[in-house]
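The block that comes next holds chain A.
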Amino acid sequence: MVPLRESYTMPDHDRKPVDTDQIKALLHQKKRSMRLRLAACAGCTLCAESCFLFVSKGRDPRYMPSYKVLNSLGRLYRKKGKVSRAELEEMKDLLWKNCMLCERCYCPIGVDLPNMIAFARMILRSQGVYGVYPHSLGAPDGDGDETSDPRRQSDQGQGEAETNKAGSE
Partner candidate 1 sequence: MKSESNLERVLSHGLFAVTGELGPPRGADADIVREKAKHLKGRVDAVNVTDNQTAMVRLSSWAGSLLLLQEGIEPNYQMVCRDRNRIAMQSDILGASALGIKTMLCLSGDHQTFGDHPKSRKVFDLDSIQLIGMVKKMRDESKFLSGQEITKPPRMFIGAAENPFGQPYEFRVHRLAKKIAAGADFIQTQCIYNMERFRDWIKQANDMGLTEKVYILAGITPMKSLRMAQYMKTSVPGLDVSDWVIKRLEGVEKKKQADEGIAIACEQIEEFKQMKGVAGVHLMLIEWEHKVPEITERAKLLPRPTFQESAQGGSRVGLSDEDETHE
Partner candidate 2 sequence: MIIATKKQLEELKEMLRGYSKVLNVGCGGCTAVCLAGGQREVEDLNTQLAISFKADHVTFEIDSFTVERQCEMHFLSALDEIVKPYDALLSMACGAGVQFLAERYPDKPTFPALNTVFVGVNRDIGWYEERCKSCGECVLAMTGGICPIAMCAKGLLNGPCGGPQDGHCEVNSEVSCAWIKIHERLKAQGRLENILKICPVREWQDQVQGTLVLEPYRERYSRK
């Protein structure tokens, strides 16, 4: 096991470069099983509706379980861990803002997406990148992390949100 650099204080990620070797080592730990899952994804998008966020947020493809996985863990493997901090920040939104990890997504092929999201989250945490509750005092971006502010989410979701109909006359 590679020791995780879990930081409980304010991460000084502005100064520290991304530790590619550490990401690589972490990716390597579950390489076989994760790559197998990534390869098995046929990109059919049938997982989309099983994500309540996808449905609630106006069917934005960025909330699709497969999209979230392919663009976080998938990208990390594709790039062999060589990602910039900006990329990690992008992934952070996918992994924390766009996913509640309720583990209810459905894949017709059987890919267990939540497992992959959880693994990707762990890798991001090793670099001091993680979703922070808005306005929490320990937030890396100080008082209020813009990108993970749920109020923004809901504003964005409101216009497009649609309810699902099931009625009878």
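Selection criteria: all candidates are chains of the complex that A comes from, given by their letters.
Operating definition for what follows: contacts are C-beta pairs under 8 Å (C-beta built on N, C-alpha and C of every residue); 3 or more make two chains touch, one makes a residue touch a chain; residues count from 1.
Quick caveat: nothing in here was measured; it's all calculated off a predicted structure.
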Expected hit for chain A (complex, candidates 1 or 2) is 2
Touching candidate 2 in the complex, chain A uses residues 50-53, 55-56, 100, 102-104, 134, 137, 150-151, 153-154, 157-158, 161, 163-169
